[in-house]
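Only a single protein chain was left out; the remaining protein chains are all shown in position.
Up next is chain A:
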Amino acid sequence: MAELTLDHITKTFDDGGDEIVAVDDVSIDIADGEFLVLVGPSGCGKSTTLRTIAGLESITDGEIRLGGDVINDKRPQDRNTAMVFQSYALYPHMTVRGNMAFGLEESTQLSDDEIDDRVTEAAEMMGIADLLDRKPGELSGGQQQRVALGRAIVRNPEAFLMDEPLANLDAKLRAQMRTELQRIQEDLGVTTIYVTHDQTEAMTMGDRIAILDDGELQQVGTPLECYHEPANLFVAGFIGEPSMNTFEARVDGATLVTDDFEYDLSQRHRDAIGAREDVVFGIRPEDVEVGADTADGHTYAVTVDVVEPKGDENYVHMTFDDDHETPDTFTATIGGLRQVDAGDSVVVRFPPEAIHVFDAGSGEAVLNRSLDTAEGVDLVL
């Protein structure tokens, strides 16, 4: 168990003379026992980052420290990390017991009895004690997944590295394993880096999440920080399902002018925006008030385009220009019992305390929703 530091690490691949930057100057401090989720779209460098920590890829520049020791040049064998692969990578010719014991046999001097005890203990923890003498081929996907986790746990490493370990499970099982994995990690208190492309996993599992795009670190923070105070347009669009609605806008004195509507800015908004002229206006779907009765500079009449019922809530896609064949839409989420149909005209309100404003050029957030006025948001918990 140890803290893990990624200090300005860069990884470039040479592709026939072209240099491809997979990881670009990423720095993250991961505290001892912390559960950090690395999240981002495909090809953003999150798996490469994980593999550099495991030692399966060398780094071009920077430093990786595990428990204070620089491990850049150590071979993967000598790093004392345990990795869980998306494909599980169980050894097909060994029994579950053999799979779990392999790491201990190779990396420690423990006696056979001690190894056996630890394997049994870890197997009981994962609920696979009765599968110990079977081969991986005879197990279901969920059981294989447990064996893969058990194989990592039994090593008692300084850090767990997990590369989309739940991606091959079906939705129900995945939700179940998500909670179980969190509980186990908390019990063991082992520093964990968890790579996923699934923002739900990132939001629900991580102590903190680190969002990567195109090899560059976009933001590191608690899930709620990343959700409510995104550092830039990319994070705002990536975290949250459905995504944040964004509109390109121009600042005209005390008003934001978009192609579809004009929005009155308060003093707080204007202070944050400063002298910028081109910005992006953003609002989360659940912050859009549908059927507002107060009419101020923030209410608009729109037409419902498509309704996606989810049971507990409805995703309502709405548009300002309903005479278009394929209109530009934005999304609002409303309670599952509220009745809205496609074609209805409704009034929506974008509450001034809930809006986000981003710089149109850099994508940096210049204004995030204010948390003190929002109901039910308590970051401390």
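Just so we're on the same page, a residue touches a chain if its C-beta (ideal position, glycine included) is under 8 Å from a C-beta of that chain, and two chains touch if they have at least 3 such contacts; residues count from 1.
Definition applied: contacts and distances are computed from a predicted model.
> Name the chain not shown, per its UniProt record: "Phosphoribosylformylglycinamidine synthase subunit PurS", "Multicomponent Na+:H+ antiporter subunit D", "ABC transporter permease subunit" or "Electron transfer flavoprotein subunit beta/FixA family protein"?
Options "Phosphoribosylformylglycinamidine synthase subunit PurS", "Multicomponent Na+:H+ antiporter subunit D", "ABC transporter permease subunit" or "Electron transfer flavoprotein subunit beta/FixA family protein" considered; the missing chain's recorded name is "ABC transporter permease subunit".
> Touch as defined at the start, partner being the missing chain; which of A:Ala2, A:Ile64 or A:Ala82 qualifies?
The missing chain is touched by A:Ala82.
> Of the listed residues A:Gly16, A:Gly68, A:Pro92 or A:Gly311, which contacts the missing chain in the full complex?
That would be A:Pro92, which touches the missing chain.
> Could you tell me which of A:Arg97, A:Arg118, A:Arg155 or A:His356 touches the chain that is not displayed?
Looking across A:Arg97, A:Arg118, A:Arg155 or A:His356, the contact with the absent chain belongs to A:Arg155.
> Can you list where chain A touches the absent chain?
Where chain A meets the chain not shown: residues 54-56, 75-79, 81-83, 85, 87, 89, 91-93, 102-103, 106-108, 151, 155, 161.
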